[in-house]
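One chain of protein is taken out of this complex; the other chains stay put.
And then chain A:
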Amino acid sequence: MTGTTMTRPRRGGKNPTVGKGRGVPRLLTRVAVFAVIAAVPPLLFDDYWVFMSAQVLAFAVATLGLDILYGRTGQMSLAHASFMGVGAYTTYVMATNGYGPAMQLAAVIGVALIAALVVSVPTLRLSGMRLALVTLAFGELLAWAIRNTTDLTGGTQGASVDPFLFGRLDSSEPLHAYLIALVPAAIATAFAVHLGRTQLGRRMLAVRDSELAAESVGVAVARTKVTAFLISAVYAGVAGWLYAGITGFIAPPDFDLFASVYLFVAVVIGGAGTVLGAWLGASYVVLMPEVFTLAGQPNLYPIVGGALLAIVALVVPDGIVGLGRNVWRRIRGVRGDEEESK
């Protein structure tokens, strides 16, 4: 979350010292909460839902990345799933050439960075719709490239990816897949939280809210946008690597424009600009289609997704997280008033 460490008002605002001695206990609390929630699927769910939970972990890495680009920096990308595709197909190509998951991951990060540089540097000065259009073109280009390189990528038929093998862990086992995905998801989350405490993270917020104000204090606006784009692309690439290893099968529709739009919807519904929102978004994007499938109405998902986006955009622009924060503030505000009047 964009520096919840810093943004959250202190209870009653009593202690006037700024930001001292709040870091370590809060960090421990967060790690504990993360650990407790992470322990739920393996302890309580059956194999199928553990498998879905592993996918949530993979998609969380993707939404965290998109949140850095859109939620924090205010730049719209319609190619985030394409960057997942870059990661997934790089994983596939590396795997078919006999490289293990660690080498795959290194290659994924490298290729994602190069692809992101190629897309973002020429579009440095673009923003808003124009950047969105360029990312759209990149997505189409990738889809075309995959379709026309059947020998290398499996083309429209998709491709089976070998499971990850880390020692005794084998990602074709749902529980193992979950445990493997937990590590990168936790690291990605830690970096996203940490980003909110850095000047780099603040530059992004400044660029999102007022480029003029950002420049007035010396922020390099274009460079900040490119940095955000690179970070988000690496996140997407890592998510694609996880997705390929966990599901064991990838195909172009997994990474097409619709997939990108769903990721975008996920971030907005969860709450743009917050780490928690990105996680809620990931849960939404993985579990919602399942819910509709279970209800026997899989075709309703896109429609309901669109309607939900419209409702969120109109009624709760800060998403689920913003809604929760407002409710919490109201509850606490009442209590604070009582304390104040004593």
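Here, a residue touches a chain if its C-beta (ideal position, glycine included) is under 8 Å from a C-beta of that chain, and two chains touch if they have at least 3 such contacts; residues count from 1.
Definition applied: contacts and distances are computed from a predicted model.
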| item | value |
| --- | --- |
| Name under which UniProt lists the unshown chain, selected from "Oxidoreductase", "ABC transporter ATP-binding protein", "Peptidoglycan glycosyltransferase" or "Carbon starvation protein A" | "ABC transporter ATP-binding protein" |
| Residue among A:A79, A:A206, A:V275 or A:V312 that touches the chain left out of view | A:A206 |
| Candidate in contact with the missing chain, chosen from A:A54, A:L175, A:A214 or A:A266 | A:A214 |
| Residue touching the undisplayed chain, where the options are A:L195, A:A239 or A:I320 | A:L195 |
| Residues of chain A (touch criterion as defined above) contacting the omitted chain | 2-3, 6-10, 13, 16-19, 191, 194-195, 197-200, 202-203, 205-206, 208-210, 212-221, 227, 231, 273, 318 |
